[in-house]
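Of the protein chains in this complex, one is absent; all others appear in place.
So, subunit A:
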Amino acid sequence: MSSHSHVEGQLPHEPERATLEGRNKITGFWLFLGGETVLFGTLFAAYLTLRGQVMDGPTPNELFDFALVALATALLLTSSLTSVFALQAMHKHNVKGLMGWLIVTLLLGAAFLGLEIYEFNHYVHLGHTFAASAFSTSFYTLVGFHGAHVAFGLLWVILILLQLKKRGLNTTTAPKVYVFGMYWHFIDVVWVFIFTVVYLMGKVG
């Protein structure tokens, strides 16, 4: 079987696991996400330690706007769902559906990122700059690390879309799609924690 093959009938149901390379990629990516968990865990710990230190700047309660954050959350959570639809399309060897859902995921992610940039810009005008206080530094670092992950994911999915367009679905491209899906869900889970720890606790705590 050539790995360039994209004749639908020849691909197995789970093309991402058809080769050892593909399986290695998936195992390794699970482990990588374990490391990422520690990374974000440390960022959360730093934020929780420092979030009370607002100095002369605005407090979390004054700063955060629920409507905006709720919209961003909805966008990102939905993009996780659409990435699952993409994967389901892949398992049916439906390249068109796969690419379509990946594009929807891309657009939702881009919208989320746009909102985050708007939000940061808004905060800076309120005096909540990176260097304002320990709270602001740890806030921007935590949320910014997440934002950077989203941005990286967007570039990644564009690259995957280009490869799918050029080479179709095969045992080389399938693991890439699958691993991207894992990454995207992970980013989503991190956001759920950011929503809770940063925004909800900022409003209530």
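The definition used in the following text is that a residue touches a chain if its C-beta (ideal position, glycine included) is under 8 Å from a C-beta of that chain, and two chains touch if they have at least 3 such contacts; residues count from 1.
Just so it is clear, contacts and distances are computed from a predicted model.
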- Name the absent chain by its UniProt protein name; which of "Carbohydrate ABC transporter membrane protein 2 (CUT1 family)", "UrcA family protein", "Nitrite reductase large subunit" or "Cytochrome c oxidase subunit 1" is it? "Cytochrome c oxidase subunit 1"
- Query: Of A:Ala70, A:Leu126 or A:Leu159, which one is in contact with the hidden chain?
  - Reply: A:Leu159
- Message: Which candidate, A:Thr78, A:Asn94 or A:Thr172, sits in contact with the chain we can't see?
- Response: A:Thr172
- Pick out which of A:Pro12, A:Gly28, A:Gly114 or A:Gly127 touches the chain that's been left out of the picture. A:Gly28
- Message: List every residue of subunit A that touches the chain not included in the displayed model.
- Response: 1-4, 19-20, 23-24, 27-28, 31-32, 34-36, 38-39, 42-43, 45-46, 49-50, 52-55, 130-138, 141, 155, 159, 162-163, 167, 172, 176
